[in-house]
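Take a look at the structure below.
Omission of a single protein chain aside, the complex is shown with its protein chains in their original locations.
Every chain is named by a letter (A and B) in the order it is written, and numbering of its residues begins at 1.
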Amino acid sequence: MIFFQALLLFFFGAAVFLIFFMTAYLLIRKKWRKKYAKWDSMIDLLLRKAIFFHESGSSADQPIPVTPRLRVNLENRRFRAQLTKKITSAKKNMSGQAGQNIKKLYLQLELDIHAIKLIETGKWHLMAIGIQQIGTMELKEHLTRIYRFTNNKNELVRAEAQLAVLNLFGFEGLRFLDVITYQLSEWQQMKLLRELSVIPQASLTGIEKWLKSENPSVVVFALKLARNYHHFELYQEIAACLEHPESSVRIQAIYTLTEIFNEDTSKRLLDRFPWEEYQNQLAILKAVKKIGDEADLPRLQGLLAAEDFDMKLSVVRAMASLGQPGMDLLMDGPQSQCYPLNEIITQVKSEIRI
Amino acid sequence: MKILIAEDDELMLRTLEFRLKKDGHQLILARDGREALERIDQYLPELIITDIMMPYLSGLEVVAALREKHQTPIIMLSAMGQEDIVLEAFRLGADDFITKPFSPNELSVRIKRFMLVHSR
Partner (left out) sequence: MSWQTIVLDIFTYGLLIYSILLLCCYMFIGAYSIGEIRTYLRKNSFTDYRVLASSTQAPSISILAPAYNEGANIIENVRSLLSINYNNLEVIIINDGSKDDSLEKLIIAYDLYKTDFFVNKRIPTKDVLGVYKSRKAVYKKLIIVDKQNGGKADALNVGVNISQNDYIVCIDVDCILEQDALLKLAKPFLEDTRIRVIATGGVIRIANSCIVENGRLVKVNLPRQFLPRVQTLEYIRAFLLGRMAWSRLNGLLLISGAFGAFDRDIVIKCGGYNHNTVGEDMELVVRMRRYMEEQKVPYKVSFIPDPLCWTEAPASFKILGRQRNRWTRGTIETLQLHKVMFFNPKYGRLGMISYPYWFFFEFLAPIVEFLGLLSFVIFVLMGLIHWSFFIGLLLFIFSFGFLYSVFAILMEVLTYNQYKSSKDLLMLIITAFLEPFIFHPFVVWSAIKGNIDLLRKKNSWGEMTRQGFTKKTV
């Protein structure tokens, strides 16, 4: 039973130790909080000085004044981290002269050197911080260093590198789409599109290549780009994606075609219909609702016989959207007075009224 | 002019305050949507500058709530440049929309122009 007593003492001892550790941690953290607050006001003041620097009459070559106190604090890792965080956040919010001044401050304080050091540690979460800084602070000279990370095995490093490259080179930065082997997650695609939306639009070339990429997520992303930036000239390539082996690509092609279409598109989509899986079929019907015309009505009417009720609903919606002939055809149809079509038609009619 | 700024990023808030105070405006600050609506009712500013993403009430909700009672000009600030957000802001009644990153000087100039247009 010595065994028990030993373990018992060990457990209780460990518990007591943890309690002391917690107390100590809380006290230390309280101390640090006060310090952080003081640093906060110091940093805010410095940043404001920097942002409005040119207005005090100084020339562009003069360094931004930094108090000796701040220089001393700069040696402290935590202070640097807090300062860097605030500087990058400010840089994201401000453009023009203010933005340039913030960058000037960043370089003056040699924070870029620390960013590189973070990248060189090899630890993924530190590398990501460094890469993000280089992107936000527009340090174009480090492009080659970052570019190779766009296909890094760590997901976060990859993501931050891709965003940074966009930050540095705008639409040109999308070159990495030529070479990446890892898939782009939907989330990452969303972030990339968001990043692009705040960059002034430049001519986007290379989409044709990406539409034929081996990497299905790249094709999906290219389809989104084509849609968002209205690349009507790529119609043929987009329509070709309707036959892609991956269903995620095909459904994205269907969505894209609702923006980039001509008078044949709805017919082509309906041609695809029998070969597609269920979710994509619903997407096709949604598309036809938007871009279809009266010529499609006969085929749509044929689809009314579908077993699945949600499918019937989508067909009815599509037909109803094609004007009075569509509605007439619906009302006169053989099954239209019985369940379920009668209820479905009633619902769709009330939707249109709204 | 009496201006209310609603912005949750402390640095941005202080920067805007500093810039606009220099231009000679009187400033009221709010750090989230709720505070913004309270202060608008309390101080009745002549111009409102609000961010879109804020705690408690988003900027869009502030505009919607505001337009039910006041006709004060509103300038929206946002990191979201997406078309549907901009359209929604205008539809709800905003008068101008500035995307971040923006230049504080540009804002200052826009406000001066506003004063010219809306005076008398």
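Note that a contact is a pair of C-beta atoms (placed from the backbone, for glycine too) under 8 Å apart; a residue touches a chain by one contact, two chains touch by 3 or more.
Note that the structure is a prediction, hence the values are computed from the model and not measured.
A.B. asks: One chain is left out of this view; which of A:226, A:254, A:269 or A:344 touches it in the full complex?
C.D. replies: The single option touching the absent chain is A:344.
A.B. asks: In the complete assembly, which of A:185, A:201, A:247 or A:335 touches the absent chain?
C.D. replies: Selected residue, touching the omitted chain: A:185.
A.B. asks: Which listed residue (B:1, B:64, B:98 or B:115) would be found touching the missing chain in the intact complex?
C.D. replies: For the chain that is not drawn, the touching residue is B:64.
A.B. asks: Consider the whole complex, including the chain that is not shown, and state which of A:19, A:37 or A:331 touches that chain.
C.D. replies: Considering all chains, including the one not shown, the answer is A:19.
A.B. asks: Take the complete complex as the reference. Which residues in subunit B touch the chain that isn't displayed?
C.D. replies: Residues of subunit B in touch with the missing chain: 53, 55-58, 61, 64, 79-80, 82, 84-85.
A.B. asks: For subunit A, which residues lie in contact with the unshown chain of the complex?
C.D. replies: 1, 4-5, 7-8, 11-12, 14-15, 18-19, 21-23, 25-26, 125, 128, 132, 156, 159-160, 182-187, 189-191, 193-194, 217, 224, 279, 309-310, 313, 340, 343-344, 346-347, 349-350
The rule is short, and it goes like this: only the chains that are shown with their structure count from here on.
A.B. asks: Under the stated contact criterion, what part of subunit B meets subunit A in this complex?
C.D. replies: Against subunit A, subunit B makes touches at 9-12, 14-15, 18-19, 79-82, 99-106.
A.B. asks: Where on subunit A is subunit B touching in the complex?
C.D. replies: Residues in contact with subunit B: 44, 47-48, 51-52, 86, 89-99, 194, 197-198.
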